[in-house]
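A single protein chain has been omitted; all remaining protein chains appear in their positions.
For reference, chains read A and B in written order, and residue numbers begin at 1 within each chain.
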Amino acid sequence: MSLLEVRDLSVTFTRSGQQPVRAVDGVSFDVAAGQSVGIVGESGSGKSVTSLAVMGLLPSRGVSVGGTVTLDGNELTSMDQRALRDVRGRDVAMIFQDPMTSLNPVVTIGRQLTEVLIRHAGLAKGEAKAEAEQLLRRVGIPDPVRRLGEYPHQLSGGMRQRVMIAIAIACRPKLLIADEPTTALDVTIQAQILDLLRTLVAESGCGMIMITHDLGVVAGLCDDVHVMYSGRIVESAGTKDLFARPSHPYTDGLLQSIPRIDDDDPDNLLHTIPGSARDTVPWDRGCAFQPRCERAVAECLSGPPPVAELGTPIVPHPVRCVRPVGEDVILHEGNVAR
Amino acid sequence: MSLLEVRDLEVHFPIKSGTLFQRTVGAVKAVDGVDLDIEAGTTFGLVGESGCGKSTLGRAIMRLIEPTKGSVTLDGQDILALSERKMRSVRRQFQMVFQDPMASLDPRQSVESLLTEPLRAHKFPGGSAGHAKRVRELLDVVGLPESVVNRYPHEFSGGQRQRLGIARALALNPALIIADEPVSALDVSIQAQVINLLKELQERFSLTYVVIAHDLAVVRHISKTVAVMYLGGIVEQAPAADLYRQPLHPYTKALMSAVPVPDPNVEETRSRILLQGDLPSPANPPAGCRFHTRCPWKQATKCDTERPALRELPLVAPGHKVACHYAEDILAGKITPHEVRPEEVELTPAGSSPGSIEATEAHVAGGLTPGGPPGAH
């Protein structure tokens, strides 16, 4: 059994006087212990909402969450807030994009760390302090004793992100969710942080969900990837499989449109995906990517696109598309399973 | 002859202290002695991480920030010597494209108004009928339909807003466009559209570009020549293909190895040079080579005492300039990298830092402290 099982997760935002917005729709994926899973998408794809829903961090007002999130056998979506608070921080921890806004600016690093240790791990004050020092050392912060007494603004962006990671791993969580953890950082600092995350997952055996827009980050870090578009997962595969055989036209277009540092022929124009994410179709009417898709055919608008399994039962590679890249036949509900 | 010549350009922001009587207690050396020669019709890429001074350099070239020293010559004319009035009319020759298309468009201006404004200011011929025609021309050039003229910036998507920003920059037929992070605020699938648009416009109107970006892949894709900046100075400059094939400066090597490649097989096999610690404060840059505090190839002599000049290596790499005392030895493999222990760097002195760099380069304003996993690579 997997560490985390997300089944048919959906998130709908309702605002008075407005059409409800389905930000996440029928999302299912697994994370095994020691595995890094990437969720890739652009702004508005629903990737961050997915991670917040898994954490149970969405506000209860105006938001309805459907489906199940099972962590180590415990169903999280039906859990009450109290029990959920215990799960967060102890079993699941999150790392956010901007460490400055997610750290309390008026409390020292040391106190923010020890608080977590005392609350979730039940350590005494003295033990917590020693453990905090250990943690800072573990995430690569030099001179941890001095740092414990400092405030977030006294640290650089990279250092702050290390502190956030230290807080996240303080109680040895089973699952780590990193939401764009390096987007606000420079490349050389990004490389440091990614290296740290890679090491942590390998050493502690925890599972990790990496939410990112950067396919390069995924390529270097993740075992499995799920590509999201307009609230749904459109393609899932092992990382190598996905990059070798991108089968959803969106994944394929995205990969081709990214300028690469090791590009052999940079003088050519880049491949582009026309339009913007605003040009979309509701999923129940057809494929949301259809208006931007080069491979679009009439069938794309005849109801929700079926999921085609292009892999094997052992190495699955499902794609939500009637005409995946490299396939010439048009897939219907009836003939998708192979 | 070069379209743009920059000589020994310096932008130092004073750090002031004191509540009633302010006195200058130091300077943030955002740009510290930069020379550039940019050929007409080409693209010059300027890369570096936040705090390296690349945005300040771009703005100083446009004289949106007054340089403290040096000269900027555009088409044979020293623009730093011009009066404000004269400067205003020269501005039509070079334009800027900004990072955040939302912030760089006045939210209260309709498309028509924002595109007409420069035409009116510079008395573009044709009167209001001519201006209206020009507005439609510009929209067509950047791929927006005429019907958007009465719309406001908030009604557009990010990519469309950036197209508007580009249209505005083109309004007066400039020779040079300085694009400061033109795609970094956009979604990945939109970035390619804008990069292609910039390329097409360059061909069509024989434009000269200076593209400032932190994304090395984007810069490689669009530039003929690329310069790498570190702490206010250029550390390496070469034709794009040469630079990416064979980076000579240790910082460039580290920077390139840090860029993730969207290919798991490449990611698996490539070697990484992980830099230790953070960028030192530009208010108090290290003596000698500015990179020596983090350099895995640092040598016992010269590196921490003598600031290396940007020099060409005619024998080993013609056309390739690098500011490193030991570039030849590193290239020949005579020197090998060693472990670096992060070095203590003083905090930026407290006091008001100039807002303009605070906005663009986060590292300048905040207190900077070093660190990094001791020997993590």
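Note that contacts are C-beta pairs under 8 Å (C-beta built on N, C-alpha and C of every residue); 3 or more make two chains touch, one makes a residue touch a chain.
Throughout what follows, contacts and distances are computed from a predicted model.
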| item | value |
| --- | --- |
| Record-based protein name (UniProt) of the chain missing from this complex, from "Hydrogenase maturation factor HypA", "ABC transporter permease", "Phenylacetate-CoA oxygenase subunit PaaI" or "Regulator of SigK" | "ABC transporter permease" |
| Residue among B:Arg92, B:Lys224, B:Arg272 or B:Lys302 touching the omitted chain | B:Arg92 |
| Identified contact with the non-displayed chain, of B:Asp8, B:Asp78, B:Glu155 or B:Glu268 | B:Glu155 |
| Which residue of B:Gly76, B:Pro145, B:Pro314 or B:Gly333 touches the chain not shown here | B:Pro145 |
| Residue among A:Ser36, A:Thr212 or A:Thr280 that touches the chain left out of view | A:Thr280 |
| For subunit B, residues in touch with the removed chain | 59, 62, 64, 87-92, 94-96, 98-100, 103-110, 117-118, 121-122, 141-148, 150-152, 154-157, 160, 163, 165, 168, 171-172, 193, 196-197, 200, 355-356, 359 |
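Here is the rule we use: only the chains that are shown with their structure count from here on.
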| item | value |
| --- | --- |
| Separation of subunit A from subunit B, taking each centre as the mean of its C-alpha atoms, in whole Å | 31 |
| Subunit A to subunit B touching residues, read off their complex | 42-43, 139-143, 153-159, 162, 186-192, 194-196, 213-220, 239-240, 243, 253-255, 257-263, 266, 269-274, 276-278 |
| For the subunit B and subunit A complex, residues of the former touching the latter | 49-50, 157-160, 187-193, 195-196, 199-200, 214-218, 220-221, 240-241, 244, 254-267, 272, 274-275, 278-279, 342, 347, 362-363, 366-374, 376-377 |
